[in-house]
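A protein chain is absent from this complex, but the other protein chains hold their places.
Here the chain labels run A and B in written order, and each chain numbers its own residues starting at 1.
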Amino acid sequence: MQQQSIFVLFLVLAGIATIVFTYIFISSKKAAAEEKGMSNPLKKRFWFSLILFVILCIFITATIPKSPYYLFADETPARVIHVSAIQFQFILSEKAIDPVNPSGESHIELPINELVEFRVTSLDVNHGFALYDSSNRLITQVQAMPGYVNRLRYKFKDPGEYKILCLEYCGMAHQVMRSSFMVN
Amino acid sequence: MASIKLNKITSVWIISVLLLFIVSIVLGILMRLNQGEMISQSPITFYSNMTTHGLTMIGIWFVAGMAAVNYIMERYVKTSYTVNVLALVLTVIGILMFWASTFIGHFHSAWTFLYPLPFKEMGSETWATLMFLGSLTVLGIGWLIWSISLMTQILKKYSIPQALAWQHLRKNPTVETPPFILISMITLIGVIACLLAAVVLLVLFYAEYFSNGNFVNDALLMKNLTYFFGHTIANEMLYLGLAVIYELFSEVSGRPKWKTTWYVALAWNCTLVFILTAFFHHLYMDFVQPQGFQIIGQLASYFASLPAAGVTVFSIFIAVYRTKIKWSLTNLLFFIGVIGWVIGGLAAVIDSTISNNIVLHNTLWVPAHFHTYNAMGNVLFSLGFFYWFSIQFSDKTKIKKSTTLTLALLLIGGIGFLLAFYIGGAESIPRRYSIYPSELSIGASLATIGAAFASIYFIAILIFFFNISKRCLKILFSSS
Partner (left out) sequence: MFKNIVFIILTISFLKTSSAQTVSPSLKEESDIYEKIYDAPLILDKNQPTPLHELYNTKPLLVVLIFTRCTGVCNPFLLRLKESLQFKAKKDSFNVLVISFDPRDSIKDMNLLARRFALEDNNQWIFAVTDSISKLNQSISFYPIWDSIRNQYDHDALLVGVNNEGYITKKLIGMRGGHDLDLLIASVNNVFSPTYRLPNKKVLFSCFNYDPKTGKNKLGLGLLFIALPAILTVLILIVIGFSVRSKASELEESS
């Protein structure tokens, strides 16, 4: 699970940072007046910065290609679902949604292991179209911005009920703005 | 050398900031208690409080940094007392107008006031949005005048290249730029840029407000401007704190003064570029943003950590490692604050990775990292300065047992409060929810735990408030 790995990585790094700082603090407490501190500080600073730079470059190279913008760009989706977000509901439809008289379908079923495209817009303010799987884990999301359509492509690997939560603060009922669909 | 007037105005700043901090923490604890279902607020009350909490916190720690920089800057150049007072007056008026819009008018668009939400609020008074925009205008004018004034005073003594320490990039520079001046200059440039972004943003808001529907803004442009202002000001206030650390850490520790070297000059000049372009990381989930800007966002966010770690943090390492230091509460707060800043930075860099952001964006991971930066970073930088300032005219220098206890409360409270946020982010709990859905009930448990630890942190802050304010009041009402 991506979020768990992220959290573990963070705890490890934070732990290392805390240990390093604590060690350095203790070394100061124990230091005698004539101690000269760190030897070759400039050289150590250079190596520290260089190692950090290399680590950052490795992460950049590894992660940028995994960006969500052009996922499945060469494939034609099996299903297209139009999504219009409005204070405070998500309107989902297989057909285009009239912004003047928006209406959608009450029940959406999507296929498993096939490409689905969500064409997401907002009819009023910014909303967040966030998909949660049946174990209540956030799996993907895209913003719903008025005046624009964002296309989110995804392949559902597991069947079940998926929830849509609004993840961009949109006003007094933001916390109850949600919808759902089934994947079979 | 600080004048009596400067000492007094700085005392007023410190007391005001701490008072507002206390009010803001209470609002924050109430929010977590509501999310924990221990109390029940109406959604509008929750979200108005959230708005008040957010902008008040950003505002007070920004002005705290500015007041500290203004005070220290008097060692190098003459600063304007009039402008300092004007900034205080306009800040107070601005905050009062802002609180009127939220507490009375129920304005609840969050401190980010993301367009077009302020125009599409339900349940708030008709005048609330205009009052909010007006309060930002007043705050912005005061802060812009203050930053331009401080920058002007620096430029009266140092030329532009000297203020930016470019001569240190060559061998044997003839003029020495103190690190404090370099960092203040870099930070003030960033502050002015982000306040001007706020000016453009407000002009566009007003244009639409008064056009009766004839002029409609582009949502993408407004979001870019909003985060150019918001992200940048939140980061610049951290750097204001760092400017003070570069000046005071060695002095308080009884060690030789830090000097500007070629890598310090290079690092801070690079920081200016990164800090002005990192804000794109707030738009990763807006696919409409061009991919080039998304990548710039990740690169700038990543590489901003290089000068921070390689120069500032490593300088702290060098200053402390195996070195006998006169530890006092001031430099201890600075030291712990740097740890908080580093840990917040680790969480931030993780979130600024686009492929991580898709599962972290707008979850509790976001408040986790920025509360780490602030509650355990920038706040401690400012508290360090407040304490140092307040004891100048008294003879308290030793760390007592009660100080150790206060610090322990601060750390335990802070770490527990923050861990509740981080775990919430890892559990996909959304941010800015007044209550959590039943399927995400762990959110409520975490909120209750977070509120409990925040209360411990709050006790520590109250102790700091009483001690520091007592001494600052003496300074304020003394005749010398």
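Just so we're on the same page, a residue touches a chain if its C-beta (ideal position, glycine included) is under 8 Å from a C-beta of that chain, and two chains touch if they have at least 3 such contacts.
Just so it is clear, the model here is predicted, and its values are computed rather than measured.
Colleague: For the chain that's not shown, point to the residue among B:Val85, B:Met122, B:Ile160 or B:Ala408 touching it.
Modeller: Residue touching the chain left out of view: B:Ile160.
Colleague: One chain is left out of this view; which of B:Leu6, B:Leu20 or B:Leu276 touches it in the full complex?
Modeller: B:Leu276
Colleague: Touching the left-out chain: which of B:Cys194, B:Ala348, B:Leu383 or B:Leu440?
Modeller: B:Cys194
Colleague: Can you work out which residue in B:Asn214, B:Ser438 or B:Ser479 touches the chain that's missing from view?
Modeller: Among B:Asn214, B:Ser438 or B:Ser479, only B:Asn214 touches the chain that is not shown.
Colleague: Provide the residue numbers of chain A that touch the chain removed from this figure.
Modeller: Contact residues on chain A toward the absent chain are 69-70, 73-74, 76-77, 80, 82, 95-100, 117, 119, 121, 147-151.
Colleague: In the whole complex, what residues of chain B lie against the chain that is missing from view?
Modeller: 148, 151-152, 155-156, 159-160, 189, 192-194, 196-197, 199-200, 204, 213-218, 220-221, 224-225, 228, 276, 287-288, 290, 292
Throughout what follows, only the chains that are shown with their structure count from here on.
Colleague: Taking each chain's centre as the mean position of its Cα atoms, how many Å separate chain A from chain B?
Modeller: Here the centre of chain B sits 25 Å away from the centre of chain A.
Colleague: Which of the residues in chain A end up touching chain B in this complex?
Modeller: For chain A paired with chain B, touching residues are 2-4, 6-7, 9-10, 13-14, 17-18, 21, 24-25, 27-29, 31-33, 35-38, 41, 44-45, 48-49, 52-53, 56, 59-60, 63-64, 66-70, 87, 124-126, 128, 130, 132, 136-143, 145-148, 150-152, 163, 165, 167-175, 178.
Colleague: So in the complex, the part of chain B that touches chain A is made up of which residues?
Modeller: 43-44, 47, 108-110, 112, 114, 116-117, 120-123, 218-220, 223, 263, 285-288, 291, 294-295, 298-299, 302-303, 305-306, 309-311, 314, 317-325, 327, 335, 338-339, 342-343, 346-347, 350, 353-356, 358-363, 422-423, 425-428, 430-437, 439-440
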